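All protein chains but one are shown at their positions in the complex.
Here is chain A:
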């Protein structure tokens, strides 16, 4: 009986936790509003969709999962054989703590996969999703 209460208490407090916004999000929200006056907030579902979206690049299929694996809580590997530490902050607290580093890799990796830059909307969606993973 006691255990049930603990479980309940834990899960009731989850929505409150999820609402503490990631520190990089306000900046991306401001940018997204400039890019699109109809901006209506970020979505974790769209962030996840971006992560698994596949594109044909040259002769291979590319997606974020190519290097970061299907589960971003796990370590991945580049095609040039370097280990990539997990991307999800829950597994690697250093992630998404340095705005310049985040921007640099969005610039590179969105180009590698989609042959373009990602929008502020996409970046915010992505961070919303990945920083919410448990």
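As a working rule, a contact is a pair of C-beta atoms (placed from the backbone, for glycine too) under 8 Å apart; a residue touches a chain by one contact, two chains touch by 3 or more; residues count from 1.
In this section, contacts and distances are computed from a predicted model.
Look at the chain that isn't drawn here: its UniProt entry, checked against "Putative ABC transport system ATP-binding protein", "Cytochrome C", "Carbon-monoxide dehydrogenase small subunit" or "Ferredoxin", names it "Cytochrome C".
Taking the complete complex into account, residues 57-58, 78, 80-82, 100, 104, 107-109, 111-112 of chain A touch the chain not shown.
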